[in-house]
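With one protein chain held back, the other chains of the complex are shown just where they sit.
Letters A and B name the chains as they come in the text, with residue numbers starting at 1 for each one.
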Amino acid sequence: MKRENLAPWFGFLFGLFLACSLALFFKESPVHVLKIVTTSFLNSKYDFGLTLFYTTCLIFAGLSFAIPMKAGLFHIGSEGQLTISATIAAIIGVSFNANTFTGLAAIFIITILTGMLSALIIALLKFYRKAHEVVVAIMLNFVFAALSTWVTVNHFQNTASQNPETGLILDAYQIFKNDPIKNYFEQSPVSSFFVLAIIFCILLRWLESKTLFFQVIKSYGANPAANKRFGFSELKILTSVMLMAGFFSAFIGLTEVLGNSFQYKIGFSPSYGFLGIAVALLARQNFIGLIGSSFLIALLHKGASDLDLETQFLTRDFSRVLQALIIFSVAASYYVFTYRKRKESN
Amino acid sequence: MKPIVEFQKINKFYGSAQACKDITFTIQDQTIHALVGENGAGKSTLMKIFAGLERADSGQIFLKGSAYKPESAKDAFKYRIGFVQQHFLLADNRNVIDHLILNWPYKSLLRPASTNELLKKVELFSAKFNWHINLKTKIRDLSVGEQQRIEIIKALLTDPEIIIFDEPTAVLAPGEILDFLKFLKDLKAEGKTVILISHKLNEIKNVADAVTVLRHGQSILTRDVSEMSVADMAESMIGQKLGSLVTNANIKKENRELFKIGDIGLIVEKNEILGVAGIEGHGQSQLIEKVLATVQKNKISYGDIAEDRIKFNLFPGLNLVEHMTLRHPKHLTKHGFIQQAKAVATTRDLVKAWDVRPHDHLIAVDKLSGGNQQKFVVGRELFHDPDFILAAHPTRGVDLGAQQMIHSALVARKDAGKSVMLVSSDLDEILNLSDVFIILNKNQIYGPFFKKQLSEIEIGQFMTDSHPEQKNFRLGSVGTGTLT
Partner (left out) sequence: MSEMNFSDSIFVLLLFSTFRLSLPLVLTAVGGYFSEKSGVAQIGLEAFLLIGAFTASSVTYLSGSLFYGYISAALASLLMAQLFCFLVLKLRANAIVIGTGLNLFVIGLIPLIGKVLFDSTGSTPTIPTFDNTLIYPMVTLVLALGLSYYLSEKTIWGLQVKFAGEKQDALSAIGVNFDTRRWQAVSYGAFVTGLAGAILSTYLSSSYSPLMSAGRGYIALAAIIFAGWDLRRTILISLFFGFFEALQIQAQSNQAVSSLIPGEFIQMIPYLITLLALLFFKSKRQAPKELK
């Protein structure tokens, strides 16, 4: 492993250290906070399962960010894509009456298509109108959030609930309730989607090392003008990375609706889309590394949500502070590392 | 004569590489002092140190006898040193007057600029040099020559005593170059000292009073120009005698068309090197684009030594093997999967054959020096023995040894019956290598001309749209793209 590749992990530790030190300002012991944040996922099988559920979603979010990043695209549209995907999954699950196989096939296919098409907009606007992907993604995130809220509240609202959410999907489609993984972890939110996420990572890593296609993507990220001069199609590259990104965003929606809550709840995502950035940066876009970094961020997220109960002043909001500080120090770590190296060489 | 600048044992390191090694020489007041050397000899670095843009690691500079240690470009301003850099420091989206205000002394950052005196001065320059420039024009709408004038005015605004020019004639046509050299003499006559960096030794012979030769970061000698011939200068630049390039003088047996660009009427023939002369930015990119499109459409195998290797030929961070698989997927991949062993073996052979240093096929391409990058690019583009080779500025930024290697390879391709299109702003390169050539001016193509058909003066006239028979030789247009 190259030394630079270690930089983000040191950044991670530094961010964690910083965040826990911050606890002093809130009259809490940093050691106590660190202990809760890092060990609460071990409290029970259920807690561990919950952490793996977050890990699943973060792996998908990380992939959704990391793949476009390889082509040099800064993709922050995952949040909107997963929102609209989850909404569609729930709507079909509630309203499409068919047998288990047909229904699930419909949910999978249409949800994935939704995710991919919503991501495709970013690629097309970038290619044809030279619009910056970050700007388009921000706009789309808002549009999709508003759309899904409107559809949910006005047309598919769960009448039995005060919260803005759809009804439960049909029983026939709730097959992940009897999922062996879910059963093992005492009916916690984790499901077979976790295994799927791992398989995707391994598959991608393998394809990346073996195929010309991923090398073309990487070369586009390194130098778009030269890539074009070599005769590769910019449109093909942009659309394929964004379609893949949308594909994985859609899987967050599926993981939630088919594997966890069996409905769409507005605001179910603790901004997975943005956490995906932290996850991918931490792993430096390495597909296998993503599994590890997702688990780390997941366990911290799980741990921080227990702060409500375990401390007097710190609340689950601390999770965001923690994540932000990790993003800061990971993003800065590369420079700090290479700076030290530069100094030594002089 | 009295000395105005003295460099004493200037040293500068970039990491472990040493750009300047004990550089020591003296510049006399009110002279034109040339600085010559190969790329990477330390000329630009030394001038950046002098102008306060870089700091020397050790050594001293004396300005009119007293120590001068610039901390930033502000100090250079104070000591009345102007610097016209090789790469223009102009913002495309801003207009001319903004650039002049930016370089005009101001009293307070938080107050508007006082432009009265500035405008007077600009008017004075315009009259003196007969330059007409609309101050409201955006930089992106100016030609390269006009942009250079803005750079010069910027440097003259603060009334400098010493003015540095870094490769000023690279972007000018032969006719314009003469005007520019006269302009330098005018500056000298006004009592200014000019430091001129150039690799065009003929110009130096023509205009400079003294010359300092730098080689591998060291100052080799400083002499009066009258004491040295152009050949002497070249010899001391590279430290050895120049071998001559062996070209097989036209062993062309039959003229055969490889392909033709219909709308221009340009025919590319086998067994021929077709030169493309012209000032940079007069349609080269558009021509290259057209040629490549035609070649791709006709499915002719081609090598592409691009006009800007960093921009079009290399992927920073990717290693040499990856560059090979990306460029030659037909040979090195199967059903979209990379044949790793074959790719590695091929790259290793290429690195050896072209002596790309260090001999490491897994090194990231951006870790190579410019010369070695270019050797790798040329080797890579010739690897599949293509029928057509585009060679745009193939020896730019390459030391003389590698230059000869690349030139020989191009000639060898030609002799093997292939076509080469050589695009270069270096007229000597075109005239030495090509069998026929065309000239570009303002997106128009003139020619084709045979090797000795035109004198250099005439070529210069074609480049500046001033040849009496210009119209009769017009071949076609490469399109209406902007001159950049």
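FYI, a residue touches a chain if its C-beta (ideal position, glycine included) is under 8 Å from a C-beta of that chain, and two chains touch if they have at least 3 such contacts.
Every value quoted in this text rests on a predicted model; they were computed, and no experiment measured them.
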item: Residue among A:20, A:201, A:257 or A:314 touching the omitted chain; value: A:314
item: Residue in contact with the excluded chain [from B:61, B:101 or B:267]; value: B:101
item: Sole residue of B:67, B:89 or B:119 that reaches the chain not shown, by the stated touch rule; value: B:89
item: Listed residues A:32, A:132 or A:236, member touching the removed chain; value: A:132
item: Residues of chain A (touch criterion as defined above) contacting the omitted chain; value: 26-27, 74, 76, 125, 129-132, 134-136, 138-140, 142-143, 146-147, 149-150, 154, 271, 274, 277-278, 281, 313-315, 317-325, 327-328, 331-332, 335-336
item: Chain B, residues in touch with the chain not shown (by the definition above); value: 52-53, 72-77, 83, 85, 87, 89-94, 98-99, 101-103, 106, 108-113
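Assume only the chains that are shown with their structure count from here on.
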item: Residue ranges of chain B touching chain A (in the complex, touch as defined); value: 13, 15-16, 296, 304, 306, 311-318, 322, 325-327, 329, 333, 336-338
item: Residues on chain A engaged by chain B in the complex (per definition of touch); value: 210-213, 215-216, 218-219, 222-223, 225-227, 229-231, 342, 345-346
